[in-house]
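Missing here: one protein chain of the complex. Every other protein chain is in place.
Let's turn to chain A:
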Amino acid sequence: MTTAIAALPRKRVSLPRVVKSEWIKFWSLRSTFITLGIAVLLLIGFGLLASSLFGDGSDPGGPPGNEPTDPISASFTGTNFALLAFGALGVLFTAGEYSTGMIRSSMAAVPKRLPVLWAKVAVFAAVVFLVALAASAVVFTAGQALIDGGASWSDPGVARAVFGTAGLLTGSGLLGVGLGALLRSTPGAITTLFGVMFLLAMVAALLIPESWSDVVQYLPSEAGNAFTAVTQQDDALSPMAGLAVFGGYIAATLGAAAWRIKRADV
């Protein structure tokens, strides 16, 4: 027998160690690189495309009705597409463990369970925020260079738009992390995320009576827009309020996921 050559030093499970474990898990899957790459490509690709079509600002390109109204927004045209890719990455990070059965190994190693979720949140938030921030900075700088009279970093609202976009993308990814752990199903969580971020506001606008229309601005997608937009819309929350509301949705989703992880059988 070769099992016990030397006694192993007995170390405890701790949150930093679980974070390291989740870091290894995150970077040891091919899907991580593919999804991250797609997200960055969507953000930069659509941003540059829209910027190059934006022209000099007096004659916006593209089909009428939906074109960006300011040069900064043009650079961030890809946000909604990248949002879905980052969201899918978040869903895969948690729901992927359930669909493959990995979760049983993870929870047997960390039987207190919740450190696994918090470590996933920490690793995901750190990596995705940095990647999204870098991509946002690149697409803003390069996009504005394509536009005559484009904005510069020192213009009002620019820093907020760049950091806000990175925050929105990270937050959407975290919604994915929470939904994946809550629903334990990759398609279910991605569909839910898509519905919440894209369809909910449209459906609400159609169904909610006029007197209740204030409700719409509190929906996740609208709250997200509130802290990324350069020019504030009249019927939107203030940037700080938008950030708080959006953060509230993330906290509620992760809280529900934590409750299910702690209570239910693995």
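Quick note on the criterion: a contact is a pair of C-beta atoms (placed from the backbone, for glycine too) under 8 Å apart; a residue touches a chain by one contact, two chains touch by 3 or more; residues count from 1.
Everything below uses one rule, namely that contacts and distances are computed from a predicted model.
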- prompt: What is the protein name, per UniProt, of the chain that does not appear here: "histidine kinase", "Phosphoribosylformylglycinamidine synthase subunit PurS", "Multidrug ABC transporter ATP-binding protein" or "RNA polymerase sigma-70 factor (ECF subfamily)"?
  reply: "Multidrug ABC transporter ATP-binding protein"
Task: By the contact definition given up top, give the residues of chain A that touch the hidden chain.
output: 1-5, 7-14, 17-18, 20-22, 24-25, 28-31, 96-97, 100-113, 263, 265-266
